[in-house]
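Every protein chain of the complex appears in place save one, which is left out.
Moving on to subunit A:
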Amino acid sequence: MKILIVEDEQLLLHSILDYLKGEGNVCESASDFNSALNKINLYSYDCILLDLGLPGGEGLEILTKIKALKKGDGVLIISARHALDDKLAGLDLGADDYLVKPFHLSELKARLTAIVRRKNFNGNNIVVFNEISIHQSSMFVSVNDNKLTLTKKEFNLLIYFLANKNKVVSKNAIAEHLWGDEMDMSDDFDFIYTHVKNLRKKLLEAGSKDYLHSVYGVGYKFSQQ
């Protein structure tokens, strides 16, 4: 994936760059309005992470420019402004998704992956990880052609893990992803434990290898080893 990160907070920018690099991802960054505009004019990206509060100009203007160029880059807005109006305006202008700061890097990666997949395959693609294949649109999962019956939460969890494979995903991030922050139940990790346990059991029973590892009780990692 080729990704442009438009973010003026250097510390955050570096974290995002670190997290996204690897797996053949190419990440570029811009820290102000003009350099962001330059890059958008010159290159095409699979997805652009766009911070709305930029020095030198209004982030929504960049979004307008991107859409005017009609290049089909995916746009994920990341903003500290939790204003519903901003969100609606962003989505109206053609942003694909909107993420409010502070966010978990794993959430960012999951959203990013989802946007790119939607763009490239219109959502009808099949995600394959070794013996596991997932049909996104039909919510169909199979291991070595053995069909798996997953609940909606387990399915979401699997997609989330695959988008963040080889990364440690914290329980907090999973909780927020599955229940959203509005429910205010994100401190309750018993559910996550249950869901992860069930997902793992179903995968193992269907004949997959054990990819899901608990990491120090803080989170989980979906990886080969």
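Simple rule for what comes next: a contact is a pair of C-beta atoms (placed from the backbone, for glycine too) under 8 Å apart; a residue touches a chain by one contact, two chains touch by 3 or more; residues count from 1.
To be clear about the criterion, contacts and distances are computed from a predicted model.
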Name under which UniProt lists the unshown chain, selected from "Cu-processing system ATP-binding protein", "histidine kinase", "Molybdopterin synthase catalytic subunit" or "Polar amino acid ABC transporter permease": "histidine kinase"
Touching the absent chain in the whole complex: find that residue among A:I16, A:A36 or A:A110. A:I16
Considering the whole complex rather than only what is displayed, give the residues of subunit A touching the chain that is not shown. 9, 11-12, 15-16, 18-19, 80-85, 88, 100-106, 167-168, 170-173, 176, 181-187, 190-191, 215-219
